[in-house]
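Note that one protein chain of the assembly has been removed; the remaining protein chains are unaltered in position.
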Amino acid sequence: MISILPRQKMARNEALWFWLFISPWIVGLILFRGGPILASLALSFTEYNVADPPNPVGFENYARLLQDDIFYKSLKVSGLYTLMAVPLGIVVSLLMAMLLNQKGVPFLGVFRTLYYIPALVAGSVAVALLFQWLLNPSFGIINFLISRFVGEEGLIPLGLSGPRWFFDPNWVVPSFVLMSLWGFGGSMLIYLAGLQGVPTALYEAARIDGAGAFRRFRNVTLPMISPVILFTFITGMIGSFQIFTPAYIVSGGVGGPAYASMFYVLYLYLNAFRRYRFGFASTQAWFLFIIILILTIIALRASRSAVYYESPGDDKMI
Amino acid sequence: MKRRLLTWLGLLAVLSLVLAACAAPAGGDAAAEESTQRELVWMARTNVVENPWEQDVAIPAFEAANPDIKINLLIVDQSDIAVKREAMIAAGEPLHVWSPNWGGNGFASDRVRGLLYDLSPLIERDGLDTSVFIPEVLAIYENEGRQYGFPFLTTGSYTFYNMDLFDAAGVEYPPVSWDDETWTWDRALAIAQELTVNPDDPMNATYGWVEGIWPAEAITWLFDAFPWPDDAFDTGFAQSIDFTSEGAVKAFQSRHDLTYKHKVAPDAAAIEGLSALGGDFQSGKVAMKTTGGWGWWVYSPVTPDVEGGFCWGVAPLPFGAPGAPTRAVIFTDPWVITAGLEGQELEDSWTFIKYLISEDAARAYMQATNTPPTQHKLLEEWYQQFGCMDPADVKDVYQGAFTNGLESSNHLMVGFDELNSTWDNLLGVFWSDPEGDAASLLPDVEAAVGEALLRIAEEEDHSFE
Partner (left out) sequence: MAGIATAILVLGLTVVLFPLFWMLSTSLKGEIEALKIPPNWIPKSFQWVNYRDALTHNPFGTYFRNTFYFAGMVVIGEVLSNSFIAYGFARLRAPGRNVLFIMVLATLMVPAEVTIIPTYVLFANIPGQWLNTYNPLIVPAWLGSAYLIFLLRQFYLGIPYEYDESARLEGASRFGIWWRIILPLSKPALGAVAIMSFIFHWNTFQGPLIYINDNAKFPVSLGLSMFRTPFGGTPQHWYMAASLAVIAPCIVVFFIAQRYFIQGIVVSGVKG
């Protein structure tokens, strides 16, 4: 009987502290972020060409969206890209982070810095142009190497020739995935920080138990950094669905060939800033929002059993 | 516990107040000082030769002559200009003088959106002499009796050729007259075949002909198969485009054949690779390039005096079909004033526009950028600067484009971006496919562009009579 009251009080006190701690975010939402987001939602029900005031059209944009062939194509392009780029990105950056976390490697700091350099420029115009050239079927270094090593007269004459990358509709998305992998340094950094947080005692205990390198990875490393993996997975997914700059630069804002580089947000951007259909573009944005939101909630729920959190048992953490 | 919580809440409040206070002063101190000056916002594009002209020549000269006006120059990368401009328009931020063809959707779309001020009453009021302009060029930005802008830069489309490569092979230069009927597609092809070396090894190839006429539809113009309805460039709208005429099919197929049948031209990938490395024509590995006339100034650093440089000349576009009346795509950029301005703001903008088209300002622009001017008098000076070509020849070939051409659809068609994206996407595979067949592909392109045209017209409530 006695203990109920303090516990309620404590819970209320904890909740108050919660609100205090997150209050800066609430203030930011109210002052700066919420308004524009709601405005874009409102605009999705209008026809708006910027020069004239928005003209309400109800659900017309949504109806039109569902009849738009290019919308479906762009959804497929971005979906496929996300499906490839996110898992590959996690694997590559986690592997690199583990390599760069090895004790005994000389000049570790230098290596870490050098491997991080691509992330400094990833996603920029310069990198998009650079990859456009690296992957060029006629002049690119990649296809040059392929022909030298496994081409007809190559080192290992398998008669293979490089794909046509950005010029073959089937290879366009993989080309962009390759470009995104080059910028693995961002997630690598996060994993490095995560690996630093794994208590060394756990490894020692596992080693004493006779666990090999792989078992140590599976039973210690993976669970301990699973919260971070979940983070890179979800933010990677959100970011991949919204990828824009590389496609804008490489395709010259056209999205070709045959709409193979018409990423979802590229099409959205073209509608907004090249065709002055802001209402329609907002509709596209909110459709994407719903897709990403659903996928995120699924990922958070599915991860509950897989992700290891240090939290009290009575707490339902997503 | 509660007191502590309150303390932190208080601290947080103080912190946000401090932040808000810090936020305020960082900005408009300079503006406050010179509040007696009226401000004018001029939006330009990033450009390594234009920007120094704007900052160091045009603005100081104008402000010296008009001490009560201050020009705020906004320089934005051309591919991002639309984002900033649309945001400014949406917020009602001042934007006075700009050019509608940079970023966004081009002149016609901005005209239809009602963003452009009709300058005609001001021209009449001030008795401004517009006869200084090349008449065809001035007329481009006139619509239904309204003058929406003054052209400051114009060029046609041409054949740029590498004289050194021609000399080395002992091949005669192409003519300079647009009326020379011997300058045909087939003759250009024959020259290209003679000058092409190693076409299958791009890194070591010399290509006879890089075909780069833009927009993609304009290749049909050479073959006397102009694809737009007669009034399309006046109204900005069309019900359909004709890509299935005999001439149009031949045009697209002939361009395709340059690469895959005659092997005188790089394929789409190689063209992109050449450009990515810096410049196809500038590399000296291309004998002829047919393209828009920006080469006049983009190639101007290439002279025999610099290492790796060479002599280059300019010729008309060849005839794909005898007597094709309009072959050249013309590209003209105007300065415009935002619609809806009034009072002193309008007067100041007008004063500034008049300054920009004044002979001195236009000459300074021409000298800084090497771009062709839009005024007769200045053109005579501009013709003199090409070391490898006789000024009289420059004049013939340059001017011929205006009597044998039309302004580009990217400036005159409403919703051009969607049209361009449509045909480029569908043609993209064709240009890369050695087996590509224009006759079987073009009906699809025609249908898709037609659909887009109707959608654009419907959106703007345009009715076809």
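Here the chain labels run A and B in written order, and each chain numbers its own residues starting at 1.
Keep this in mind: a residue touches a chain if its C-beta (ideal position, glycine included) is under 8 Å from a C-beta of that chain, and two chains touch if they have at least 3 such contacts.
Everything numeric in this text was worked out from a predicted model, so none of it was measured.
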item: Absent-chain contact - pick from B:Ser283, B:Thr326, B:Thr351 or B:Gln367; value: B:Ser283
item: Hidden partner chain, touching residue among B:Lys84, B:Arg146 or B:Arg187; value: B:Lys84
item: Among A:Pro174, A:Gly194 or A:Gly256, the residue in touch with the chain that has been omitted; value: A:Gly194
item: In subunit B, positions touching the absent partner; value: 1, 4, 8, 19-20, 23-28, 45-49, 51, 55, 72-80, 83-84, 86-88, 90-93, 203-204, 274-275, 277-279, 282-285, 292, 294, 297-298, 301-302, 306-309
item: Interface with the undisplayed chain - residues on subunit A; value: 11, 14-15, 17-22, 24-25, 27-29, 31-33, 35-37, 39-40, 43, 50, 96, 99-100, 102-106, 108-121, 124-127, 130-131, 134, 139, 141, 182, 186, 189-190, 192-194, 196-201, 213, 224-225, 227-228, 230-231, 234-235, 238, 242, 244, 265, 268-269, 272-273, 278, 281-282, 284-286, 288-289, 292-293, 296-297, 300, 308-312, 315-318
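We adopt the following convention: only the chains that are shown with their structure count from here on.
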item: Distance from subunit B to subunit A - Cα centre to Cα centre, in angstrom; value: 36
item: Complex interface listing, subunit A residues touching subunit B; value: 13, 16-17, 20, 23-24, 27, 49-52, 129, 132-133, 136-140, 164, 166-169, 248-249, 253-259, 262, 270, 272-277
item: Touching residues on subunit B, where the partner in the complex is subunit A; value: 1, 5, 8-9, 12, 16, 79, 82-83, 86, 89-90, 103-105, 109, 113-115, 202-203, 266-270, 272-274, 276-277, 415, 417-418, 420-421, 424-426, 428-429, 432, 459
